[in-house]
Every structure is written in C-alpha cells, then in structure tokens.
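Every protein chain but one is kept in place in this view of the complex.
Per-chain residue numbering starts at 1, and chain names A, B and C are given in the order in which the chains are listed.
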C-alpha cells in the first residue's frame, strides 16, 4: 500500500500549492491514498467546510488534525458526519468526531489514527495507552499513526514503542520536516515530522514580522498567514509493504 | 570561511564516532574550523574535563553548550580558563564562562555565539536582545550563532531576525536534524537543528527502554546513554563566504 | 504610611463590590492610599477606559496590572498618559506605560512597582534583577512591590530577597488570598497573594460551568465572568511605618 502523507497545510497558500503540485506527485508516486494534516488549513487555524472541501476536491483522501482541531468552530457542524476527518484519538470519550478511520483498498484495510502528544501540549489521555487501545479494538491489515507532538523525545519514543506493531509513524505539528526518515529495526516507517505545506518565507506559515514582533516585544500579536511569496510543500512517500519511506519537498 | 558544525555529541558513543569519522570529514570538506555542541558529551549530561579533552584532541576546535552546560559540576573547574568552550550568552552577568568566543583564521575573525531559547526552556534573558548586544559589542568579520532551542517558531524567528546580520544561524537541542537547511533571503545560512551525534537506535541518545518506560509508567526513570549498536554523526558544512550549507549524516 | 491593597478586581461584579464597600473600608482603616490590581477589571480580561474611570472614581488611587495588561487593546490609548496605572516593569524597554509610579503623601514618597513572575508565566526579564534596578534608580521613602506571579516558591523567594529593602511585597495573580501575611524578619510586610475581588461562587471570577467544562472536555471554552450571586472583596491593610499587615475579606 502506497501513501502520500502531507505535512500541516497552512491557509490559502498551503491549499494553493496542493492544487498546483499534487497532480505531479500523484503521477510520480502513484499512491493508493493521500493523507494530509489539515489542522491549519483554514486561515492558519483550524479547518473550515470550505477548506476541507477544497482539499478533498484537490485529491486528498483523509485529513488528520491536531491541537488546532477546534479553532474554527464550524468544524462541529461537519466533523461527526465525515469519516475522512480524523481528530486526536486521546480526547475524552464523547468528544465530537473520531480518532481513527479505516480505508479499504484492493481488499486491504488501512487503519489511520491521529494522536496528540502530551509534552509541551494540552493535557489529553496517554498517547501510548491510546494507540494500544486503538490497535486492540480494530481489525485492519495496515496501520498508520499521525503523532501530532512537539518533543522529539516523545515522538521517537512512540516510533520505537510501535516498531513492528504499526506500519508507519509520522510526526506532525512542528511545521519543520526532519531529516530522520527511516525504517526502524522491525520495519516501522518513521519520521519525526513531515513538515509544513504553506508559505516558504515565513515562520511556520505565519508572517515573519508578526512572530518576530511577538518575541521581541512580548506583546500580544495577531498572527497572519503570509499571503505572498513562494510556497513549500512538505510530504513523505510511504510504501508500507516495501517498508520504504522517502521525503518530498517542493518549493514554488 | 568553511566550517563544520556538529550536532549535540552524546556520551561515549558520540565521542567515538567523532574519532572514527572526523578525519574523513576533514579530508572531504577541508574546513577552516570545526565546532560541535558538547552539552551532552559526558555520559549524556554535561561536559567533563575528560570528554572535552577527547573532543579537542579529535580535532574539534570549539565546543558550544546549552541547557545541560552545568550538569557535570567539574565544568566549573575549567570553563573560565578555556576560550574554546562557549556557554549560552543569555545567562546573567557574572555566570562562569563566556557566551561567545572569537577565532581568527587567515586574518579574518569569526565571532561564535551560543544562546539558549526561552520557549519550553529555563528562563534566561531575551535571546533576541542578547544577540543584538553581542553583535554590537564585538568586532568580527564573520559570525555564527548556535541557537540552542526547542520550539521551531523561536528558531526560525531568530533565523529571519538575523538574516543579513549574521552569517549562519544553526539550531541545536532537539537532537534531530531538520531538513530545512538553506540560505535565507539576505544570505544567512540556516538550519533549525543540526541533530545529534551518538547512538543511532536510541531516543535522543538514551536507551529506548528507559525513555519509553518513563512515558508509559510516569515513574522516575534513570536515563542511560545507549552503549551498544550503530552510531550516527549529524553535522552541517557551512561555507560562509559562498553562502552555502549542506547537511552531513553518517551512520556507522 | 497606611495603604489598602485590593486583590485582582474581576469585571463588573468586582467593580460593583468596590463601589459598595470601599467607603466602609476607608472609614475603618483611614488609608493614605488605595492600590488595586486591575488586570481583570474589564470583563475579566484587561482594563478599559470605562473600567479604570469607574475604579478611580470609586476611590482607588493606583491600579497595578499583570499578565492580562494588554487584553483590552484600548489600554494603549491611555496607559502612557496615566501615571496611576502601573504595568509589569520587566517588559522590555520601549513597552508602553511604566513599571512603577511614585506618590507623595505628607512629604513622604512611596515607590510602587509592579513586576511579573517567570515561573509558569510568559517570559519577561528577571524579576529579581528588575526590582534591584528599580530600587537603585529611584528616590523614595517607602516602597511597595506588587509581585504578580503564580508559583509560591518565586513569590516567597522575592519576599525574603527584599526583606529589609522594600516595605511591602504583596502577591497577586492566583485570585486566592493566602493565609501567610506577616512581617518578615527585617520588617518587610508580605503576603503571597492578596486574592480576588469579584464573583464569590465562581472560579477565579469565571462562571463555574465554563471552567469545569474546559477541564472535563478539553475543548476551547469561552470564559464568562459570573454575573450573578454574591461577591467577594479581598484586600490587605498595610501600615508601612508600624510594619503591620492584616487581611480584609468581605462577602456580600
């Protein structure tokens, strides 16, 4: 099973470069499935109906989320009814939406789970216990975890914890692609962070001036998605059967 | 001016792969100077006399530090007298050691500064104000900052803040090399994190079992450097004059 | 010099109980000066022109602030011109407003300083260094610090650090009055937290349901000031000359 996993899509620039360059990625890698992290797809914060429609139309099959999942309140109108959207599974029982989804391709079922880390992140239930429960309570042939986390220690620990148990553990959230993609000892494909899809000359997708001003002045600052300049697309190609992972970086 | 900058060296495995592979790196890149982050060089925590001696003898010219600078108390015996060791400059006035050093090569002086970030890090003075002061109060031809920080937002903000003012901003601390090395718009060489030099099948250099156990049980756990298995060397090559940066990854 | 210091005033309920009960406090204690923490005076977040006018008219002489100082943007319109408003002094140079003010009563000058803590708080410059500089660069007969901080360790450390150097160190920010008011060994009057002035059957002034819902669901929740029910007024009476401090608690 061949998958393209795209790092956090930020705002209109992120959606735009997806539309422009996803066709050539599809042509090159012939993926069975395209997953993207969509927690910043609407104006840099959250996911709107419009942004999710745009991304699904552009060819993305599944959107995973993260700590920004509820930033656009309108997601509460459509997250329940849409099996293509996966929010962190370690929210409490009763939270709107689902923490996993399943896709069957040519008779093989892929379990896709989204979990949020705890280190330097809002308090949710234990990610390690959560993935154990997800794996135990589902039937599937292949499995992939989007571990949305900040600290490299927690991410790599999750990778090794799941080595041989899950086909792929990909990290998201830091908006910077890491150079540590590999197959772990027992075959689990791993990367600490897939990176970010959005403005290239910006800070995590936000205008440089906004973020720098915040760090210098310590004053509240509105963070605007950088609307101008080149864009970047960060992704990984995963061949779960061949146990192969390779990074994708496009700047345009 | 050509520089090799080596990511956080962890314990004996880190020092060992330096000794084994630095000669071939020197032969290939012909650097004028070799800098390494040494905050974890002694047993994974801090810097001992023995570890620093070993690394200088192996060919490293300058050791930068980070939040682990004081983990081995014996550093207080030699940090004052050794201009080759640079601790975060944003410690208070009066702190042992220095936050910068200068090296002159063929008539050109390189200013090397080490600064610690504040996001998810212990409280020190403002990194942005600190680098401004360092640059204003020193004479130099070239400059390089090791920004030892956790959050990608703070690191990239520092990169853009210094674009055109400093020749290179390299990040350390997360122990994972990032895939975002580039020259920024005005020529500053940048990478969010150079990565880690030490055990390859480990978690930031620490035994997998130790870190996973901590995350699962929430109990205090002693973190041991992984003594066995393959090792990795993470570094970047920087040509300050040519405004060129390229990553180095060796696994052995 | 006799002072009433009132703990964080929260929204309309806080302003209302001030108007109702300040007269009787004035009558009872005959203070030379009334200081209040006003960082939550407008709708629970920040300080508006209207809220500050109301409080000054009610008899408060000086308003100190805290981490919520910028929550109402309109404060930027009047903080510069109003010497009765004091924001944390450890913001960077160039920040609007002032970190201290002076009041002269019967020929004696009181220096009033507001400083924000760093533990579990946004990063500002070192509080300890900041107060040292404030004391060194001002002339005064008496001095009082509102140390707006979260952690008891940092607050008590500040108290002992300033024992004998400052006449009073009063803590704010946690919205709960502590039962540790005392004169320290060298005479500095101290209390870890003066408490909160606002809704009594609420959580730090916010509706119980809002805060509980946030803790249970982990979902973003709008925090509304509790508009109904009894109110509380938390304050301390300080006699700087007599080295006497006593708590004031009114519930109505």
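In this section, a residue touches a chain if its C-beta (ideal position, glycine included) is under 8 Å from a C-beta of that chain, and two chains touch if they have at least 3 such contacts.
Here the structure is a predicted model, which means the values were calculated and not measured.
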### Query
Any idea which of A:4, A:17, A:118 or A:170 touches the chain not displayed?
A:118
## Note on the structure
Touch assignment to the omitted chain, from C:203, C:219 or C:250, lands on C:203
### Query
In the complete complex, which positions of subunit C touch the hidden chain?
120, 126-129, 150-154, 156-157, 160-161, 174-180, 185, 192-193, 195, 201, 203-204, 208, 211-212, 215-216, 247, 249
### Task
Quickly run down the residues of subunit A that touch the omitted chain.
92, 118-119, 123, 125-126, 129
### Query
For subunit B, which residues touch the unseen chain?
70-71, 91-92, 94-95, 122-124, 216-220
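Everything that follows uses one rule, which is that only the chains that are shown with their structure count from here on.
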### Task
State, to the nearest whole Å, the distance from the C-alpha centre of subunit A to the C-alpha centre of subunit B.
29
### Query
Which residue numbers or ranges of subunit A touch two or more of the other chains?
216
